[in-house]
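Let's turn to subunit A:
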Amino acid sequence: MENNKLQELIQNFTPEAEITAGKQFLTVTVDKSRLHELAKKLKESEETQFDYLFCESAVDYNDYFMMVYHLDSTTHRHQLVLKAKITDRENPEIDSVCDLWEAANYHEREIFDLFGIRFINHPDMRKIFLDNDWVGFPLRKDYVDKVNVVER
Partner candidate 1 sequence: MTISEIIFYLFSATIIFFSILTVTSRRILRAAVYLLFVLVSTAGLYFMLNYHFLAAVQLTLYAGGIVVLIIFSILLTSHISQKFEPVGIKKQIFSAIAMAAGAILSIMVILNYGFNSLITVADNPTMNTIGYGLLNYGKNGYALPFEVISILLLAAMFASIVIAKKDKKTN
Partner candidate 2 sequence: MNFDIYDFSSFTKSIDEGLMASMSPFWAITIEMIIIGVLILGFYAVVGLYLVYAERKICAFMQCRVGPNRVGPYGFFQTIADLIKLLLKELIPIKNADKILFNIAPFIVIIASFMAIAAIPFAKGLHALDFNIGVLYVMAVSSMGVIGILLAGWSSNNKYSLIGAMRSGAQIVSYELSVGLSLITIVILAGSLQFSTIVEGQRNGWFIFTGHIPAIIAFLVFLVASTAETNRGPFDLAEAESELTAGFHTEYSGIKFAFFFLAEYMNMFIVASIAATVFLGGWMPFHIGGWEAFNGIMDYIPPFIWYIGKTAFVIFLMMWFKWTFPRLRIDQLLTLEWKYLLPINLFNIILMAFIVLMGWHF
Partner candidate 3 sequence: MTAVIPLHYFLIVSTLMFFIGIYGFLTRKNLITILMSVELILNSVNINFVAFNRYLFPGELQGHFFTLFIIAVAAAEAAVAIAIIISVYRRFTNIDVERVDTMKH
Partner candidate 4 sequence: MDAEKIQPLTEEQEFSINMGPQHPSTHGVLRLMLKLQGEMVREVKPQLGYIHRGIEKMCEKLTYPQTIHLTDRLDYLSAHILNESVCLAVENALEVEVPDRVKYVRTIIDELNRIASHQLWWCAFGMDLGALTTFFYGLRDREKILDIFEETCGARLLLSYNVPGGLMFDIHPNFQKRTKDFIKYFRKKLPEYDALLTGNPIMQERTKGIGYFSKEDAINFGLSGPPGRASGFSCDVRVHQPYSAYPFAKFKEILYTEGDTFHRYKVRIDEMWESMNIIEQLIDNIPEGDFAVKMKPVIKLPEGEYYQRVEAARGEFGVYIVSDGNKNPYRMKFRSPNFCNLAPLHKMSVGYKIADLVAISGSLDFVVPDMDR
């Protein structure tokens, strides 16, 4: 589907979504409370059918985290980037999309491990890479580790 039509549709789903047409993908930014709802609609709606979550990542912008979901539709072959901002650095939380896309399971565990973002309703919220007694979230920008890291 064309990007502008997609844009309209999403505007219908969630009017407050902030939509920018990037060079590559259409980017939709929503509040984290609306994310799961929109994601569900995007997945289940006939016209969009974003059934393939091919990447999920988090970015640390120093004062807030941005969750980034890259979505693809295997029937319509269109892509979309979904974003949600998490402002609480101390106790970041967001709804898991694990129930929509199983693929999110490991991604979210990874993000939990490396960014410390908790996912609500995630079936198995454990660390995935680091040891259980690891302190700190390495991919955060303010992570310092005097013991293990040799700076250059």
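Assorted remarks:
Here is the rule we go by: contacts are C-beta pairs under 8 Å (C-beta built on N, C-alpha and C of every residue); 3 or more make two chains touch, one makes a residue touch a chain; residues count from 1.
On how the list was made: all candidates are chains of the complex that A comes from, given by their letters.
It should be emphasised that the depicted structure is a prediction, and the values quoted were computed from it without experimental measurement.
When you check 1, 2, 3 or 4 against subunit A in this complex, the one that touches it is 4.
Those residues of subunit A whose C-beta lies close enough to touch candidate 4 in the complex are 22-25, 27, 51-55, 57, 59-60, 68, 70, 74, 77, 81, 101-103, 105-107, 110, 114, 127-131, 138-139, 143, 152.
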